[in-house]
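Only one protein chain is missing; all other protein chains are in place.
Moving on, here comes subunit A:
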Amino acid sequence: MRRMDLRLLLPTLSLLLLLGAVFWMQPRAMSYTGLNLLFNLSVPIALATIAQMLVIMVDDIDLSIGTFVGFCACVTATFLHDTPLLGVLILGAAVAAYAALGALIELRGLPAIVVTLGMSFVWSGLAVLMLPAPGGSSPAWITALMKARPPLVPMAIIACVVLAVVGHLLVTRSSLGTLLRAVGGNARSVSRVGWSVVRLKATAYGLAGVFGVLSGMALVGLTTSADANIALRYTLLSIAGVILGGGEFTGGRVSPVGAVIGALTLTLAGSFLTFIRLSPDWQIGAQGVILIVVLAARLLVRRRAVR
């Protein structure tokens, strides 16, 4: 427990530091609308990050989450809007496909990195088939939910807090989540006492699929239309978010609260760079530098802790 708290300290500090810098440069951001604008886009990113975290938790990595979110966004903007029942069926099938991939990867001993890289082309192809050009429209209820203006605290913040709490209960507290983390920690001993690792991995991937679907829906709710390439950046953002949030690539060491904080930090880093009027050409590079600085800081803290 205490160790995990320490793990969360650095992501929280970097988030607060960035937030402070943004407020200092643009005091008007320190308002209901300002916060909402700052964090609006972090909701789908945070959902995708949780999805990525569920896969990293079982010692794999998902390179298809970005195009999968794009695919789900396209389904949401077309089928879910026009024929809701069919839309729900398609999204359900997508989740089932994710679970099946998890089972396949474990069953045949395939490298997840290769399978998901291949799948990323499948999802993006399907998305292009549905929406060759940007378009579609958001189902009214999703837009209403995403653009709701609850009193006092903006929707984006509420959504992120809810997501962190749900993730924490699901992954860190629940009995199932513990078993799934055990797969990442020591799959051999999990299977030795008679659990089916195939089934557990399918569960983890299936849950990742659910969060991917939610991410696509949230994204359409914000943008009100979709495009096949809408979420390409999410793959790398989600991996960066998990790691920023104190997770590790191997060994089932992940933190859902950290992952949400990581996603918020990455979103904020984008806004911060806009505020200092950095040319968009340099923004991705600068975002990379921020990432390297935070990760390097983490490494230094970890080294000191070991000593």
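We take it that contacts are C-beta pairs under 8 Å (C-beta built on N, C-alpha and C of every residue); 3 or more make two chains touch, one makes a residue touch a chain; residues count from 1.
In this text, contacts and distances are computed from a predicted model.
Chain not shown in the complex: UniProt lists it as "Sugar ABC transporter ATP-binding protein", one of "Esterase", "Phosphoribosylformylglycinamidine synthase subunit PurS", "Sugar ABC transporter ATP-binding protein" or "Cysteine desulfurase". Residue-wise, the contact with the chain that is not shown comes from A:Val190, picked out of A:Leu47, A:Ile142 or A:Val190. Residue in contact with the omitted chain (choice from A:Thr83, A:Thr178 or A:Ser196): A:Thr178.
On the side of subunit A, the interface with the absent chain consists of residues 1, 3-4, 173, 175, 178-179, 181-182, 184-186, 188-190, 192-195, 251-253, using the contact rule stated above.
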